[in-house]
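Have a look at the structure below, then the notes.
For this view, one protein chain was removed and the others were kept in their places.
Let's look at chain A:
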Amino acid sequence: MPGKLKVKIVAGRHLPVMDRASDLTDAFVEVKFGNTTFKTDVYLKSLNPQWNSEWFKFEVDDEDLQDEPLQITVLDHDTYSANDAIGKVYIDIDPLLYSEAATVISGWFPIYDTIHGIRGEINVVVKVDLFNDLNRFRQSSCGVKFFCTTSIPKCYRAVIIHGFVEELVVNEDPEYQWIDRIRTPRASNEARQRLISLMSGELQRKIGLKVLEMRGNAVVGYLQCFDLEGESGLVVRAIGTACTLDKLSSPAAFLPACNSPSKEMKESPLVHPPSHGCRSTHNSPIHTATGSRLTQNFSVSVPTLIYTGMGSGSAGKEGGPFKALLRQQTQSALEQREFPFFTLTAFPPGFLVHVGGVVSARSVKLLDRIHNPDEPETRDAWWAEIRQEIKSHAKALGCHAVVGYSESTSICEEVCILSASGTAAVLNPRFLQDGTVEGCLEQRLEENLPTRCGFCHIPYDELNMPFPAHLTYCYNCRKQKVPDVLFTTIDLPTDATVIGKGCLIQARLCRLKKKAQAEANATAISNLLPFMEYEVHTQLMNKLKLKGMNALFGLRIQITVGENMLMGLASATGVYLAALPTPGGIQIAGKTPNDGSYEQHISHMQKKINDTIAKNKELYEISPPEISEEIIGSPIPEPRQRSRLLRSQSESSDEVTELDLSHGKKDAFVLEIDDTDAMEDVHSLLTDVPPPSGFYSCNTEIMPGINNWTSEIQMFTSVRVIRLSSLNLTNQALNKNFNDLCENLLKSLYFKLRSMIPCCLCHVNFTVSLPEDELIQVTVTAVAITFDKNQALQTTKTHVEKSLQRASTDNEELLQFPLELCSDSLSSHPLPPAKAVTVEKASPVGDGNFRNRSAPPCANSTVGVVKMTPLSFIPGAKITKYLGIINMFFIRETTSLREEGGVSGFLHAFIAEVFAMVRAHVAALGGNAVVSYIMKQCVFMENPNKNQAQCLINVSGDAVVFVRESDLEVVSTQQPTANCQSSCTEGEVTT
């Protein structure tokens, strides 16, 4: 009996009127955990009942503590008929289970009903007494910390980054059980909410066990998803990166620690980029992996692309001997692991050595009823297959690891597309595991530190390249080879040198498909996929060139399947990396050179494109220093090879020669206009409007080139659904519609947020779904952050340098602190001032202070402000404590859609309610912000004819306590003593 859960129901307020006669309510509360239920007294005739109950105590296994949510139901007592439910609150008590997180959950929670939405609030206090349990064979994993943040959390340092953890659990969807035919929609919704809550608890526990097995104490970059497979069941799956983290409680400890990696790097040979000789790669950009496999489940593995960004050569060069790669493996620590994957997107300095490019894999599956929920092997096997494919793609790029890894699905009826993508990379093994340091990578000594351009250098063998590519010597160090273009799924490394600013780049694509059943459908989809991938890639490449940039970060490609179409949406942040060569322009070539007017048209287009490029360069302040070829002075190893970009339909080599017009630029892209389709494409390239002045946007954490953020942030979710007319839709019309939808959505955002100018939309996350035949739904979540235009960039830089200098002098005296990396050490170069100031003002702040600061809002009359952001940090503030993961799933349904303001009114209210419930939970944990917030699912269904609609939303994030930098200063002067003691004990607990 290793835990005692204690719950107290204090009061309610703003309850709905349940008795029309008296305009009042006779409310009481049921508190349920597992199979035990307690009840409060009935508080008669009040809309603001004061129950002030005793402590309800549940004695439970810690396994249950992890799996089960605390369920609080508010009811209206009725003497003559059944008691009416007012609504429920589910509280995840997981944050109380680790020593460093919250100690008590206390506050006002919105009372939620799946039919009526929020109906008043209830004040609850929850505590857990955990008994020490030394049983090694326990099934629980209490104490393992979970973080949604995809970098090392701000007040921790990573001792070891263990690697990939994954798990999935399956169950029948209550909505599709026979009992659903006789129960109310409310009962059905609640059964579903409860089940998913249970399943995610179980999943988290199981992942925790795996982490303990790996001897880690935390999961970073935890991503949990639901697959609503309909009749065939419900899958909850999660991936993450297991780590051993140490808490940095005492700033005295982290100052030197923060500087130590670079110091150590000088001395240690281990950190130097490994030689290239020990790797071999050979591969084509397009893998046609195994064809369709027909086991008991129908499944098609789709030919998958590797995006390195290397000016994608034409297809057709089919895969080289695949196994050849496997023979010559680098003996990396990672290769002993099943899947050397990392869900992180930002890394401690020195961790990332080289980046190969984007690897992705997709597979089309036919769903089948899950017969035995306890054996989810089928789904496991599906994912294992995909991961294997990703792993081999990475190897093909000469990389032993995949970073920025993520997985997703798209389901339509019985067809499911599984997707995985990441960035192939070479990592520094120092952080990975103790044993692997010796004799892993052959090290080549280089006198200089890991350069800012190091990650751009190619990891594969230039003489034996996996695909035709154009290499040059690095524009930064002039020693190593770099590709002409680089695509990645990770955030821009903080030490990378970027010229100018970045921008959001999107590729959008629709493909019609015939309606079909089962296997025919799956085959049709898998036939379409490679073409879509190719075109998405082409669009990305063209738009990147048009912006005058040479690298993409945070690339996320989403393929959505519907009844009669497939949608592809790729988002990424384009930047100009100083280490990579200047991108060439785009050349347009016509197919019928004899037609005079056509020629004229072409040259007109060409002019427009050139103008756009010039304009963009100005807009994004891209003005790389002019370097003549002489200075670069490198004999480029391959014969100059112009990258060609062709439409997938016209890949015959005859045309290639025909088109081989000699343009001046060495790597000009050729856009061949061979039909009206292509014409449309060129037009669409030029129709993307840049954001209005004062606005920037990106889908990464921070905008490259902007680092003077101010503290005003606004997180938002915007949803749009459009209905297509079914009349003779063509691919083109569809593309245009989709493109307009996205562009208009962005325009609306810019307009709405105009009062924040100058500002940047960060972490712009688009999700596309096809809820019905003719409906396209686009959901966008992002955060707008204002920045100070005037504050000179230079001052912040010197700021950082100064503080680092100071830190390094401190370092001499404080060598007893472990020389390890810490997340705050990210403060190396182009940083937001937030972090810089953090280092400078780093102050010993005890937890006690924050308790007061973030006093539960219920104490005051006004509601405390809770910030929400998809980023891992809050500008102008320092995160002092992580309180635990927030992972919430809500269903809302209505049978009076018109009365609630139609679909827009319904969804608007629901999303506002979801935000409110997230904020309330965070506030109850004692926090004042959610970072790494993400809306993972927003499934909306409507039936206006019946006046009904239903929506499912799943959100997650990390609840944190932050302190404004200005407040921090005050506190530090007031309380100069470091709470080293507590940090030490905490450290012991975690390891």
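By our rule, a residue touches a chain if its C-beta (ideal position, glycine included) is under 8 Å from a C-beta of that chain, and two chains touch if they have at least 3 such contacts; residues count from 1.
Keep in mind that, in the parts below, contacts and distances are computed from a predicted model.
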For the chain omitted from this view, which of "Exosome complex component MTR3", "Electron transfer flavoprotein subunit beta", "Annexin-like protein RJ4" or "FGF1 intracellular binding protein" is its UniProt protein name?
-> "FGF1 intracellular binding protein"
The one of A:V104, A:A384, A:L686 or A:L775 in touch with the missing chain is A:L775
Check the options A:D76, A:D94 or A:E202 and report the residue that touches the missing chain.
-> A:D76
Of A:G3, A:P16, A:P49 or A:P530, which sits in contact with the chain we cannot see?
-> A:P16
Residues from chain A at the interface with the omitted partner, ascending = 13-14, 16-18, 20, 76, 78, 81-86, 108, 110, 115-116, 118, 121, 175, 180-188, 692, 714-725, 727, 729, 733, 737, 740-741, 744, 747-752, 754, 772-773, 775, 777, 861-863, 865-868, 895, 901, 903-905, 907-909, 911-913, 915-916, 919-920, 940-946, 948, 950
